[in-house]
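One protein chain omitted, others in place.
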Amino acid sequence: MNKAARHDRLFQRLCLSAALLVMATLAGLLLALVIGGWPAISHFGPRFFTSAAWDPVADNYGAAGPLVGTLVTALGAMMLALPLAMGVAVFLVEFCPRRLAHPLGLAVEMLAGIPSIVYGMWGLFVLAPWFALHVQLPLLLNLDPDTFWGKLFNGIPNGANIFTASLILAVMVLPYMATVFREMLLTVPPHMREAAYGMGCTSYEVVTYIMIPYVRRSAIGAVMLGLGRALGETMAVTFVIGNSHAFPDSLFASGSTIASTIANEFAEASSDLHVSALMALGLVLFCITFATLAAARLLIGREAS
Amino acid sequence: MAVLSREKRRKIKNGAFVAATSLATVLAVGALLLILYSLLVNGLGGLGAHIFTMDQPPPETLGGLRNAMAGSLVLCALAMVMAVVVGVLAGTWLAEYGGTRKLANLVRFLNDVLLSAPSILVGLFVYEVLVRPFQGFSALAGAVALALLAVPVVTRTTEDILRLQSNQLREAGMALGAGKAYVIRAIIWRASRPGLVTGALLGFARISGETAPLLFTSLGNPNLSWHLTQPMGALPTTIFQFALSAFDDWRSLAWVGALLIAVTVLSANILGRALARRRDAR
Partner (left out) sequence: MKFDAVPSQSVMRPPSEAERVLDVRGLDFSYGQNQILFGVDLPVARHQITAVIGPSGCGKSTLLRSINKIYDIYDGQSASGEILFHGQNILNPASAMGADNAALRAKIGMVFQRPTPFPMSIYDNIAFGLRLHRNVSRADMDDIVESALTRAALWDEVKDGLHKSGLGLSGGQQQRLCVARAIAVEPEVLLLDEPASALDPLSTAKLETALIEMKDSFTIVIVTHNLQQAARISDYTGFMLQGRMVEFRPSSEAFVKPETQAMRDYVTGRYG
């Protein structure tokens, strides 16, 4: 074999090993979490997933609180962000004067890149105090605590609760999803739009009956992608969720998510079992987000994202 | 009540729809402007030369963020070196050798998943692999964690960019008798350089504000340190610590830090995009 051919082979192998490293990362991630979390899972058994007791002092751990907190905040965020993101995307593609569409689209894209710690700080210092003063307090003062609504909105009026966490998550995923939706709507062939307008559709009809159905599949993928982000988001949530491990019993109760619990406790974990319980939490988060992201990627395919 | 004609109803619905989407845009852009406004108002005031010349202070004394900024620079620089090497090679394999083979599609898929995987889990992973076995937090571990987050971004952009290069370019190179590896390195990479730089910038933007993966890898360090095997400070971890503290001067330092990070990330994004646009325009 001559020198050039050897050189070629070597280079190809080098590239291949880099690609395999990407795969190995994900596998290693899973393995590390399984190994790290196994002691806690085997120690507590199924109780680990159903119990809401999270007590580092007694070395007793149950994941239900953070697990439910994670799901509730993420789903809440999606419910708030989805209609807004769709609205922004439709406005930018369909109604916005062309001159404004480019800078506005760019601004939204830029904001999708702002790191979560900035959102977290804003949530902690601006959103939470405002929310406590202008939403929580009035509700607390005016609602009978024994009614359904009173129970739903019950909580210490400090603005650090599940709902504000959802809100800040929504603000975070909003520009991200709006950007993806916008790119998708732009892929609708112009002749499809023209045909719909050409037969007398209003803009509302063109968008809801033709354009959104056209991108439906990838739009669902984009939603899952946003959901995946919201589920695993750490810093923005840690700042405003109040960090209590109790099972959240109202919309305005403080709570925790898996990610916020790990962020708060891992570096100062008190015992091996505590570390292991946090790893097990990580494993749970991994499984949820992997399933969500995998579904998203399969739906979107590769092109649209 | 007067019965509205169908045409009227359609028009009203359409009007409401336009109004609703405009409102959504106003709300979204408004929220985001509000965030930028808070950043500027709270961050600009504390900005001064001391921020860059002094290390982070004990509570209620004057101080800056020098150690944190230096730490962030070291961590990000190290991480980017690793991420660019691995990411460009992996992206090259996907674009030039992988094709549509099963393995390539699997790598692509996993890379895409990794692209949005929770960063805190990457921190846990690196803790298990690089912190626990060596019994100590270290800057190196932090850099590796950041690198793992940047690799998928670089891999993805590299593949996309290389695919844009025409096959004629490859064939022309091969026709001169050069080996494939040489053609890729000397011709394809060179022709794609602006795109590769864009990928690196986007990767940098992705990691420069990351906090979660650093919390239990590089940990944080109140003093200026250049030792890669020791804990090292970083802007995000310092912000996290200061923002949640009870001291006003720590909080205002946290705002300054947040402003610096936001500006850095935005500039990296804008620069990356500008480069990408120049490439497209050509």
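The first chain written gets the first letter, and so on, giving A and B; residue counts start at 1 in each chain.
We adopt the following convention: contacts are C-beta pairs under 8 Å (C-beta built on N, C-alpha and C of every residue); 3 or more make two chains touch, one makes a residue touch a chain.
All values derive from a computational prediction rather than experimental measurement.
J.: Touching the left-out chain: which of A:A58, A:L141 or A:M199?
T.: A:M199
J.: Determine and list the chain A residues touching the chain excluded from the picture.
T.: Chain A touches the chain not shown through residues 97-98, 191-202, 205, 209-210, 213-214.
J.: What does the interface between chain B and the hidden chain look like in terms of residue numbers?
T.: On the chain B side, contact with the omitted chain comes from 6-7, 10-11.
Just so we're on the same page, only the chains that are shown with their structure count from here on.
J.: Just how far, in Å, is the C-alpha centre of chain B from the one of chain A?
T.: Taking the average C-alpha coordinate of chain A and of chain B, the gap between them is 17 Å.
J.: Per the contact definition, I'd like the list of chain B residues that touch chain A in the complex.
T.: Going by the criterion above, the answer is residues 10-11, 13-14, 17-18, 20-25, 27-29, 31-32, 34-35, 38-39, 42, 85-90, 92-94, 96-98, 104, 106-114, 116-122, 124-125, 127-129, 148, 151-152, 155, 178-182, 184-185, 205-206, 208-212, 215-216, 219, 236, 239-240, 243-244, 251, 254-255, 258, 261-262, 265-266, 269-270, 273.
J.: Which positions of chain A touch chain B when the two form their complex?
T.: The contact residues of chain A facing chain B are 4-5, 7-8, 10-12, 14-23, 25-26, 28-29, 32-33, 35-36, 83-88, 90-92, 94-96, 104, 106-111, 113-122, 124-126, 171, 174-175, 178, 202-205, 207, 225, 228-229, 231-235, 238-239, 259, 262-263, 266-267, 278-279, 282, 285-286, 289-290, 293-294, 297, 302, 305.
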